[in-house]
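Below is one structure, written out as structure tokens, with a few remarks after it.
Note that one protein chain is taken out, while the other chains of the complex remain in position.
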Amino acid sequence: MSDGHGTNGGYEAVIGLEIHVQLKTNTKMFCSCAVTFGEEPNTRVCPICLGHPGSLPVTNERAVEYATRIALALDCAIAPHTIFHRKNYFYPDLPKGYQISQYDLPLGVGGHLDVELEDGSTHRVGITRVHMEEDAGKLVHAGGATGRIHGADYSLVDFNRGGTPLVEIVTEPDIRSSEQARSFLNQLKNLIEHLGVSDVNMEEGSLRCDANVSVRRPGEPLGTKTELKNMNSFRFLARGLEAEIERQLSDLEAGEAVRQATVHFDPSTGSISVLRSKEEAHDYRYFPEPDLVPIVLDQAFIEKQRAELPELPAARKERLIEQYALSAYDAGVLAGSRSLGDYFERVAAEGDAKLAANWVMGDFSAYLNAQGLAVEESRVAPEDLAELLELIADGTISGKLAKDVFAAMAESGQKPGRIVEERGLGQISDETALEAIVAGIVEANPSAATEYRSGNKKVMGFFVGQVMKETKGRANPQLANSLIRKALEG
Amino acid sequence: MISREEVEHVARLARLHLDEEALERMGSELSQIIDYVQQIGELDLAGVEPTAHAVALTNVFRKDETWEGLSQEEALRNAPNAEAGHFAVPRMG
Partner (left out) sequence: MSHDVYELSGVRCRELLESREASATELVQVYLDRMRGVDAQVGAYLLTNEEAALQQAAEIDAKPAEERRPWEGVPIAVKDILATKDMETTCASRILSGYRPPYDATAIRRLKEAGLIILGKLNMDEFAMGSSTENSAYQPTRNPWDLERVPGGSSGGSAAAVAAAETPWALGTDTGGSIRQPASLCGVVGLKPTYGAVSRYGLIAFASSLDQIGPLTRTVSDAAALLQIVQGQDPLDSTSTGLRGPLRLPTERDLAGRRFGVIKEFLGEAIDSGVREVFNDACKTIEALGGVVEEVSLPSVERGIAAYYIIAPAEASSNLARFDGVRYGYRSGEGEDLLSMYTHTRSEGFGPEVKRRIMIGTYVLSAGYYEAYYGQAQRTRTLIIQDFNRAFADYDYLISPTSPSVAFKLGERTADPLAMYLSDLCTIPVNLAGLPAISLPAGFSQGLPVGLHLISPHFGEQALVDAAHALEHRFQLEARPALTEVRE
């Protein structure tokens, strides 16, 4: 069994990832059709993205800016001179018979991402290249029993997605386990989320990941690699890698060599299928795209994009520690997701940051997990959670009571103050607490107490007023009355 | 001389079917033309920059603004086979 942590029977896994990220631009990479998700088929198309004869591509400037930001955030060197190539192959979702992509002059090269692992250590993964390209359309396999490619009677093509700007990120083979791969992808997703240039949603396909996998004995040259495809969730990425590593190891144990192949992970069975190795290897016949001109990015452009970079996760973690006096662990968790970090900072804007961190990482995250919600989908606005924490801080409600209030907020979306008021939770009905307040007031007003004791019962009103003043009107009136009487009459 | 296997391979890449006679003829024509253009491979052009376009331009971009594209009906009007708003193609085989 592969334990997901590197070595196995003297072998180690060597993994490199190829990640595709759809950019969140208004329009496609080479035409002005809107980039959308979930529209009626073939309604976001034009002669260009349908590959009509005579149509020509023109590069989306914002896509180049976004791609540059990704490359910069990964510490890549930005190529001063970069061009597009044509990658030629036939497929029905590829309208021109070639994909406009980049080849030997990509936008960014030689970067890295420092990945924090579960055990707190840091592992540096090299970024070979970051390049721009266009997405393909979508194929639906119709008829037949399975809805899958093989066995379908025919296929249907929708070009709405065709031409969406993509950035491809290729890593060095620096990853040694499925866990590392998962951590890397998670932190890459978080980084790009911080940049705000993509939705990076694996389920919707705006983040996609393929892997090159091989095994070897440590120190030996790289083994034959396979290309693992079709992992459309973080869970499947880890499971797919483990299944493929195990498959390769069992091949080796059986004395067979690993054969170069493209393999698919089937999440429903958890098994790997090796695609029929084609008689002819891919021959993409790359050549420079003659319909486009070179992109020459000068220092001013690069610096402008650098200036557009928001605070990145590593820097944010440091700041959270500094600014809010959080532990490294808490800061790491909160900076590990742009939306969670943003939420925390809005809650912590006024008030106790430590308390805010505990709540955001505790009850709030538990609530999101239980409901399967993203931070943005939460019914509890950060301002409302901040108000709840304020109610705890000023003693209106106890921390224990606050959990009930939070549950009510999550259910109804109402403000905590309103919930506390409606349920009478804000009244001070705590006898011990009120007794202390009353005792203090009696002690501070000896002459009024003497007056009461000498028979002037009207002074009672004065004492009630003082208690209400002290508790901002939240004292339970009946309880206050009886406690005052008790204190005076003794 | 280009071998028959090479001609078949290239035809496969180009998604062209050549029957026996066409294979034969294409093989000899291709060989003749490739023989001619091969002279270019013999030139010593080290240090000469390649030219992609005779009129050099750089950084031609488009603003990220949407336009009115085609309706589904217009998009599918020329399709040899369409179904349910999609282009239809035979099974992948």
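A few comments on the model shown:
Note that the chains are named A and B in the order they appear, and that numbering of residues resets to 1 at the start of each chain.
Following the convention adopted for this analysis, contacts are C-beta pairs under 8 Å (C-beta built on N, C-alpha and C of every residue); 3 or more make two chains touch, one makes a residue touch a chain.
Please read these numbers as outputs of a predicted model, since none were measured by experiment.
Across A:10, A:38, A:53 or A:455, the single residue that touches the chain missing here is A:53.
Across A:88, A:201 or A:339, the single residue that touches the chain missing here is A:88.
Although one chain is hidden here, its contacts on chain A can still be listed: residues 47, 50-59, 86, 88, 90, 92, 95-98, 155, 157, 281, 283, 285-287, 290-293.
By the touch criterion stated above, the residues of chain B touching the omitted chain are 2, 6-7, 9-11, 13-18, 26, 29-30, 32-34, 36-41, 43, 45, 48-55, 57, 60, 62, 70, 74-75, 77-81, 87, 89-93.
Operating definition for what follows: only the chains that are shown with their structure count from here on.
Interface residues of chain B facing chain A in the complex, by the touch rule stated above, are 9, 12-13, 15, 52-53, 56-67, 69-72, 75-76, 83-92. The residues of chain A lying in touch with chain B in their complex are 25-27, 31-34, 40-47, 49-50, 58-64, 83, 90, 92, 140-144, 149-150, 152-159, 280, 283, 285, 288, 290, 292-296.
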